[in-house]
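The other protein chains are all here in position, but one chain of the complex has been omitted.
And then chain A:
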Amino acid sequence: MSTPTRRRLMRDFKRLQSDPPGGISGAPCSDNIMLWNAVIFGPADTPFEDGTFKLALQFDETYPNKPPTVKFVSRMFHPNVYANGELCLDILQNRWSPTYDVAAILTSIQSLLHDPNPNSPANAEAANLYRENRKEYQRRVREIVEASWEC
């Protein structure tokens, strides 16, 4: 593990503690700084409101030149989240910039919950419901919101 990566992650952690953006929290595992656990609270005025969604962030020594692998651990029903919890988010792929940090990643995911992009669906069913049957979409989202409280 290269020291710049470790130093950068420590700084990300400090920043997340001293100046946490609203509705997100995250911390590295106690024995492995390359693996982080994070929680995003469902943004208010969205069907995701009150949900507590857990995520795992896996970094490697290319960080911050390369994005980490980010996955939802909690069950998720969202047009841009795959069944295995992986996300389809531009800044985690081709639009990544080394100036992004953990706080920026988590805030972006939070706003993705707010504004799904049904045009590049990772979950076709969620995307279709989002476009055509908003009521049913909200009902399905509420299901996973309730499930998120349990574990």
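The criterion applied here is as follows: a residue touches a chain if its C-beta (ideal position, glycine included) is under 8 Å from a C-beta of that chain, and two chains touch if they have at least 3 such contacts; residues count from 1.
Keep in mind that, in the parts below, contacts and distances are computed from a predicted model.
Using the UniProt record as the reference, specify the protein name of the hidden chain from among "NUBP iron-sulfur cluster assembly factor 2, cytosolic", "RBR-type E3 ubiquitin transferase", "Heat shock protein" or "Trafficking protein particle complex subunit 2-like protein".
In UniProt, the chain that is not shown appears as "RBR-type E3 ubiquitin transferase".
Among the options A:Gln17, A:Thr62 or A:Asn133, which residue touches the chain absent from this view?
Of the candidates A:Gln17, A:Thr62 or A:Asn133, A:Thr62 is in touch with the missing chain.
Residues of chain A in contact with the chain that isn't shown?
These residues of chain A touch the chain that is not shown: 4, 7-8, 11, 62, 64-66, 91, 95, 97-100, 104.
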